[in-house]
Structures are given as C-alpha cells and as structure tokens.
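With one protein chain removed, the remaining protein chains of the complex are shown where they sit.
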Amino acid sequence: MSKRIIIDVDNVCFSYPDGHEVLKGLSCRIEEGEKVALIGPNGAGKSTFMSHLNGVQLPVSGRIAVDGIEVRKDTLKQIRRKVGIVFQDPDDQLFCPTVFDDVAFGPLNLGLPPEEIEARVREALAVVGLQGFEARSSFHLSFGERKRLALATVLSYQPEILVFDEPSTNMDPLNRRNLISWLKETDRTVLLCTHDLDIALEVCDRCLLLVDGKIAADGPAGDILYNRKLLESNKLELPLALMTHELLHNILHHQDMEEGERLIIGRFLHAHRHAHGPDSDHHVHVHTHDLDHAHLHEEVDDAHFKEIRDKEQRELKGE
Amino acid sequence: MHISEGILHGPTLAAGFVGAGLIAAATMRNMDMEEIPKISVITSVFFVASLIKVPIGPSSVHLILNGLAAVVLGWRAFPAILLAIILQAIIFGHGGVTVIGVNAVMLGGGALVAYMVWQQRHRFPNMKRREFVFGALAGATATISSGIVLALALVTTGEAFAGVALAVLAAHIPIMLIEGAVVGACADFLQRVKPEVLAGQSTRADRG
Partner (left out) sequence: MALDIDRYAHLGSPIQRWDPRFKIAALLLLILAIALLKTLPMAAAALTVAIVILLIAALPMHFVWHGMTFILVFLIPFFIVMPLTYPGEAAFRVLGLPFALEGLRLAALIFMKALSIVMISFAMFGSSRFDVSMLALQHLKCPRVLVQMLLFTYRYTFVFLDEMERMYTSMQARGFIARTDRRTLRVIGHFVGTLLVHSFERTERIYKAMLSKGYQGELHSMVRFHSHTSDFIKAAVVLVLALALAIADMSGHFSLAEQAWF
C-alpha cells in the first residue's frame, strides 16, 4: 500500500539576486513516516533546500508542497506548523531566560491554552531527558544539554515533519547514541541533513544525494551509502562503520592469524550487523560472507567468546 | 533615528563635531588594551540589532538601543555609539559624513543620561524586577533625551524647522515606549542569565 506523499518537490530552482544559482531543478517526493538522509558535499545546496521546506526561502521557479499545501507567502503559517527544523547550532534557537520559556516559545506562538502549553513542555523535555530543568537557564547548560534542548523546543511545536541540520556534530558518543535511538523510534517523517554518514546509515531507510543543486542519486540508504564510487566522486566517503567493516573483511581474507583473533573480528562484524539492523539485504550478504570465512556460525557461542576475552585480559595483566 | 545630511547649517555641524570629540575623549579615558576589541565586538551587536524592525500597525520602526548600550557599556556607550554612527554613515549613507558629530552627541548623549538613570537602581536594593524597571526607564530616557537634542539641533538651524522639530518630538513618544519595553526586557534577561554583562554592577553590599 503506498502511503501519503507528505513532501512534494517539483523542479525547484533557486538563485540569489546576484545571479548565483543554488538549486537547479530539484525534484523529490517523500512519503509520510519515511526517514530520509540528505547528503552531499559542502555548497551542494543542502541548507538552501532545507530553508525552502518551511518557506524561509521561496523558490524562484518550480513548486514545493507540504502535505498537499503549496509553500507560498500566504501559506507560510500552515506550512511552519507542519515542518519543524532543528538547527545545527543550538545557540541559534535558544534565547529565553529559562528552559521552560524556550520550549514554550513555539506553543505560545500557536496561541494554545496554558495547560496545554505546560503539558507539551513537560512531554518534550521528557523525550530529550531534561525533566526538572524547567527553571534553569539554557546559558548554563552543557553543549549536549543545549543540543537536546534545541530539539525539545521544536518537538513541543509538534510538527509532523522533522528536519535536522547536522544533528550529531559536536555530540559526545552517549548523546549521539541516545539521539540515534530516538530517531529510530519516532514515527514522524524525518529528513536528516548530514555529513555524518554513519548516522544516516543507522537511522534512514532512504538517501538523497544532492550535488550541485540537483538530486544526483535517490534510493535505499543501503545502496547509496555502500556505493564507494558514487560517494567518492562527489567528495564524500564511505561511512566509517563500512570502512572499518571493509578493512576487517580484508584482514580476515588475507592475513594469517590465530583462531582467537579471527573470532574477535568475526564477533565484531556480527555485532556491527546487529547495530545496523538485520533488515538490509546488503548487510546480511556481507556478514554471511565474512562469517563463512571466519568459520563462524550465525550464532556465535557466547561462552567461547568470553573465554577468549578473559584469556586476553589475563595476558594483559601479565598473569 | 538620525538627522540626515543637508539640513543643519555650518555652526551646528561644527558644534556637533567639537562636542562629540570632547565627550569621546572624556568617556574613553583610561581605556585599556582589552577594552578595544571588547567594545568593538559589542558595538557590532548593537549595529546589527539596530537593523531589527518593530511593527507599529501597518508601518515599522528600527530599534535605536542607545539606552541598552548604556545599560551594558556604561560611559563607554558613547565611543560605541560613535563607532556605530560612523559605520552607518559609511555603509548606509543615512545620517551621513558631516552629521557624524551631531548624531553622536544626540544618540551618545542620550545614552549618557540613560546611564545616570540606570545607576539609580542601586538606591532600591529590595525592589522587585528592579532591572526591568530601570532598564525600561533607561531605554525611555535615552530615546527622549536624543529626541530633545535632535529638536534643539533643528531649531538652532532655523526657525523654519520649528514645526519639524515638534513633529520629531511627537514621533519619539511611541519610539520611547518601544525602546523602554525592549531595553527593560533585555536588562531583566541579562540580570537573570549573565549579570556580569550589565554595566555598573555593584558591590557586595548590593548583591546581598
């Protein structure tokens, strides 16, 4: 069953008044509930495209529709209710004396009643794990907290579509991990604009490659993010996870090593597959291949693995 | 809010430059090396913030924020405003080169009066939302003082401008209210978020 088209971009061109062309006939359709990564080299037009999605910039020609409503000057209010943008730098969106005020900013603009505003603030702060921070000032929070707070300020606005600009930059591993799990779980439509191809690989089912103002490739995230030739010819590189994967794969094939070492690498590749989800055909393919060579079954014997690890640690301690 | 080129006569323009020079020399005394980049960078903020437009019905006005400069920079608001005016003259040409002196005395002078008002807050250590009240007063005083200087500059140039001077003063009343509200909210905000940004922060006695 095909789902509702929620973002419909049709042949959009945009150029600045000085004649500099940024978008050159960009078209794409995104369905409700899809999680789409938007990748591309610097200057490809990613930011410009994003600011078109909620009418901060309007196309010079072509047409954008969000949930069937065309983005025009007179529809901006409706459009902005539907599309929430989380900016790269949290400091660009936090400017109120308290955390509560920042999160309440969007709902207040909607003119909601006070009880509803409070409920939304509570809910949004709970999602990002900042309960109890209401009375604090965003200026005294850590970077990771500010980054999460910025997300909450958009969540409280309850947009149907969430657009993220580089959500993971400058985040420590734990916060990044939490963000990834949240993104995987949410049932909203998500557009993730990023250079962090690892997060794109984990979260998104579809990937758009934007090059020089046009969509250069559009397909399952697995296909595009595994395509080294395509990525490298567009000033990008394989996600780190895949590079590691390739490297280990080569080691498994071409190096002499002990059974124990093979096991560790095989275990790593196995864990990696779990982290990235077993749904992707590509993943399964790569992994089965590796595991064969490592003389391992799908089900790795945990006890066996533990034994090797313990032995290793004993050796390290010099026992 | 500026006086434009082409209106004032020679003596008023000259008086503006002399006045601005003297006040600048007085307010820049004992300025240390660290303050040079600091005041300059903060001036850029005032410069861009004065591009913000506030709607009044169908029309809109730009913020002036000379009262806020006083609340943040104290006496050093004068050199900051002088810098902003020179840049505006160079970049936008509204309030041009020959009126730099008069404009500096007008807006910078307003800021100095506002700083005196702002400092009165120390007399009310227990007042509720004190920074809001005095910030608003500072913002409003800065605007109205500047309006008076502007009206005086017009009147001294020629009787013909008496009517314009009155119109200018009247136009300053809504601007005064807007500036008061914005500067008050901003001072209150800074007091809550980063009080060390505010000028003339007081001693222990007041904090306790």
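Here the chain labels run A and B in written order, and each chain numbers its own residues starting at 1.
Criterion: contacts are C-beta pairs under 8 Å (C-beta built on N, C-alpha and C of every residue); 3 or more make two chains touch, one makes a residue touch a chain.
If you're wondering where the values come from, they're calculated on a predicted model, not measured in any experiment.
Undergrad: Considering the whole complex, which of A:Phe49, A:Phe100 or A:Tyr157 touches the chain not shown?
TA: Per the contact definition at the top, the residue touching the missing chain is A:Tyr157.
Undergrad: Would you indicate which residue among B:Gly19, B:Pro79 or B:Gly147 is in contact with the undisplayed chain?
TA: Considering all chains, including the one not shown, the answer is B:Pro79.
Undergrad: Sort through B:Ile7, B:Val133 or B:Leu169 and give me the one touching the missing partner chain.
TA: Checking each option in B:Ile7, B:Val133 or B:Leu169, the one touching the absent chain turns out to be B:Ile7.
Undergrad: Can you list, in ascending order, the chain A residues touching the missing chain?
TA: 51, 54, 56, 77, 80-81, 83-85, 87, 89, 91-97, 101, 105-106, 108-110, 139, 153-154, 157
Undergrad: Spell out the interface residues on chain B facing the chain that's missing from view.
TA: Residues touching the hidden chain, for chain B, are 2, 4-7, 9-10, 13, 28, 31, 33-34, 36-45, 47-49, 51-57, 63, 65, 68, 72, 79, 82-84, 86-87, 89-94, 96-98, 158-160, 162-164, 166-167, 178, 181-186, 188-190, 193-194, 196-197.
Note that only the chains that are shown with their structure count from here on.
Undergrad: Just curious, how far off is chain B from chain A if you go by their C-alpha centres, in Å?
TA: Between these chains, centre-to-centre, one finds 46 Å.
Undergrad: Provide the residue numbers of chain A that touch chain B in the complex, in ascending order.
TA: 97-98, 137, 139
Undergrad: Which of the residues in chain B end up touching chain A in this complex?
TA: Interface residues on chain B, with respect to chain A: 188-189, 192-194.
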